[in-house]
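Shown here: the complex without one of its protein chains, the others still in place.
Letters A, B and C name the chains as they come in the text, with residue numbers starting at 1 for each one.
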């Protein structure tokens, strides 16, 4: 049955997440202004909040699907302008290892924090264009190339690195490898200075004749499939995780828009500017109308994110819907804080309010894990029935 | 000196155009609902208004450039929801004849009303794809093919028809021919029923072994240049007229948006809803803000149209600016009447007001003489320095 | 728990109406639009589907299915996919029946609903709009004045769907000085009561098949117990929510029709050597149309589910209506654009769909969810 109600249990979980996120706000400006500092593994206030697994204990099985709840948790978290009280022990690379690694690899590296290293200076969304090479030399792979935009690339223990073992094979030649920090030839070139999300580190890597053991190939399959549209198992395994990461990234964007919206709504209410839903637009002020439209847009984006997650939780294909969610989430975090700022007026520019940080932090959501343009390409191909060669 | 002032003389000319257009409003609904009827050559009320050439007599030479004034006259005219009190004795084909015809051809056919027949069922903006053929057989051209969207195609005396004399030559093979009504093999297939601009007739033609004299080739040049980007003299001559027709078409769109805006503004003022330019958006109603933004958008579109016409009047290249104007004019006539309707509320749908007709009539401006998409293609090529092969 | 899953019954109802919409409505859409009239045989066929009586309580002779705005939204989306104009004509009675079920007193239900449960088609409608520009329900001019035990209604209603055929009307009027919507009540008015004049309204841009009427109320006497609800009458806000959801649901269906019609055309239409669908400008336009159509649907579902869960759907329905109104017209307009000049000709539906969509998103009482 179509339902958008949360059980009391889930409401409490989300309230807890929100309360924890709210406490993290006190550190937001500091880490925004001190981007060179790495966040501690946990802040003292973390003790007030039991770990999420503990809070989820005893949750009824027939409640809202877990994946969907996780998306909502992400929204709650990002709807606050704060830093996490506890740093996650894992990063994107862990998800890739979980999706494509062999059992032995999972057992061996599962407890490490692993970043994901795909993007190169000349290859963003176009993963086929990857230039980093991996050459088998005896029982070792030799990696050469440059990587950028590695999220958690500074604090991680190692990274899952995409490299091609055979450029002529296109996607089929792309494999992923585990490279541990400290491996000779693996250099952390720099930590990027960013517009926002400064408490999250972003690294650039260089690999110069970096030698890793042969069994560090994720998934272990050394075969190179041929043909357009093909990809190795590890390549495809990693791509598959994106069907779920896209809704999560979108949720982050939605959360940032919500955070900015709430500041504007609450501050404007103090000035007597609020939306009366019984009013027509002829009676409502332009600023109140901006709040109304923004709230509608946030709601719409939230629902597309929920829908994509709900499909995934039910084991249904969601490639199209994940891109719809990402497109909407990316859009609302671009326009949402902007419109909250329009409503607030000039003081919205000031550090007095957090809207400017929501704007900066949220701006990434329409870029990473595939820009809004890439999502539209995916959506257009799906609805038109075109292959990636037919619509470029 | 940058100046947007009109002389008293020009103000009077434009006021006269507006007054004449206002009188034509009484016939608007009738011809909208009786699209099969052809407008009379002139209505009785035309006698009140001296012909435009007469009104322009004695105009100082150093006043606003004539082309620009003509664009403003078009805006004034279209800002009313009416039919012309006098039907123009010429049509698009006359401009093409003027631009590319030989002196003999101009003298011979200049007094006829000539439509322009380019578009085919399978070739809209892509004029290179024209399928209508012209084959020289002795001293006659034999035309075969189908044409659509011929403006004034019913009431005209003849048409300038684009056809290819050599498909293998691409644009170079495209020539234009004068075909007179009554020529055997030239059939008026139908008069289209349209969303709007119903008092202007739109025809579909068929040419079946239609034979015309050899000297009906406009410009007379039978040579076929080769190479991408090339075109025959008559092809290029006709294309050149578009640099001026685009601002005129854009002016039509702007005019329709103005007309719809004025109805909304005046009717809402009666209800006490008006824009106070001293107010901030926090104090203004959402509906008043809609009026303000619409007025700004209309002003912006108007200025781009004026700029393109001003350049042309000064003999400066305006290919880029003509497309900017057309893009803006097309856009404002799509969104303008819509927003006027939003402001008016449900009654804006009714025939009680003319907004719904402004919407229908104006909707053509982003389609004909190159859709908004085609204009953006032209603009992108210009600013990127790409040829039409490099950016498709 | 949160779920996007339809029940089996909902799937069935939707599929039935979708099939009706494509076979019966879509095929007659153009001729009805040009004639500005819905053919009565079609209205009879629609009536025979039995959906009007579906949720009328059993003791009133109806199907007794529990009222669900989600189900209604699904039905209306399916109908809007065929033709929103014919759909609004064929199901105008629900503008009267659904508010009676939701807000009517027990006595009102028993008195008025049985006549909608028979095999013979019975038309009724709802009168909300008025002639002033920038009409605002909270500031309507139609008045209901106390007169002894009853009421006297005065005013002019405009754009009443199927008004000329309606035997009964639900008329919204200001009944007290309570501010804003709190002072508005709905009155059950017999269309041949003294003082009621119903005539065809001026033409409209679109939805011409809906048969809009002008209703003049000159000192129309209404008995005390014909104010909708018990006693002083019910708060009409849930009714407005149902109207917002109904109109928006039709718009979602229409938007989906636009997209489904544009996609094959864009794949077939060749310009500059390849199908225009392979141009990013067109492909991304279609992608945006798809994205927004999805989002619009979930907004409608959300508002409907709020009502079904027994919560106040005022806010959710305003958000849904606002969102749909902003995006649906754009979808219809882009749909026309994809067809270029062909979209401007009345041979193909895009121009009709733009006109219909524009009306759906401006008129607040086209369908009750």
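The rule we apply is simple: a contact is a pair of C-beta atoms (placed from the backbone, for glycine too) under 8 Å apart; a residue touches a chain by one contact, two chains touch by 3 or more.
Note that the structure is predicted; figures quoted are calculated from it, not measured.
Judged over the whole assembly, touch between the missing chain and the shown ones holds for A, B, C. Listed residues A:5, A:144, A:183 or A:373: the one in touch with the omitted chain is A:373.
Which of A:19, A:47 or A:347 touches the hidden chain is settled by the complete complex: it is A:347.
The residue touching the chain not shown here, chosen from B:115, B:195, B:273 or B:324, is B:324. Contact residues of chain C toward the unshown chain are 279-281, 284. The omitted chain makes contact with chain A at the following residues, 119, 122-126, 128-129, 148-149, 192-196, 264, 267-268, 270-271, 273, 287, 334, 338, 341-352, 356, 359-360, 363-364, 366-368, 371-373, 376, 392.
Chain B residues in contact with the hidden partner, per the touch definition given at the top, are 1-7, 10, 62-65, 68, 277-280, 282-283, 292-293, 295-297, 299-301, 303-304, 306-307, 310-311, 321, 324, 327-328, 373, 376-377, 379-380, 383-386, 390-391.
Criterion: only the chains that are shown with their structure count from here on.
When every chain is reduced to the mean of its CA atoms, the largest separation from chain A belongs to B. One finds 38 Å separating the Cα centroids of chain B and chain C. Shared interface positions of chain C, i.e. residues touching 2 or more other chains, are given as 134-136.
For chain A, residues touching at least two other chains, in rising order: 280, 282-283.
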